[in-house]
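Excluded from the complex is one protein chain; the other protein chains are retained at their positions.
Now for chain A:
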């Protein structure tokens, strides 16, 4: 019983507060920014670079099943997919389906 209770304290303190603390700071900081301000340009750049760093890491250092797949296949799937996406008028569906199709085809061929 006590142990169960401890887990929830852990979730609240080391989970909820540890995460939402930064969200609240984000609200307080963002609330002072004007939509046309130079500072917002910088914050946008930081947020975008950060999200893209997380994204690139998912491809280069995946966890789970993709961890055993070759890096060149994942990079080729993402790279070729992105080029086709750019060449065909930037449709998000194309940018999602093409890389996944290349990856799946590659995984099949490597297994065979």
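Going forward, a contact is a pair of C-beta atoms (placed from the backbone, for glycine too) under 8 Å apart; a residue touches a chain by one contact, two chains touch by 3 or more; residues count from 1.
Here, contacts and distances are computed from a predicted model.
> When one chain of this assembly is omitted, its UniProt record names it as which of these: "NADH-quinone oxidoreductase subunit M", "Anti-sigma factor", "AzlC family ABC transporter permease" or "Formate dehydrogenase major subunit"?
Missing chain, per its UniProt entry: "AzlC family ABC transporter permease".
> I need the residue numbers on chain A that touch the omitted chain, in ascending order.
Counting only chain A, the missing chain is touched by 4, 7-31, 33-35, 37, 40-62, 64-66, 69, 74, 77-78, 81-82, 85, 90-96, 99-100, 103-104, 107-108.
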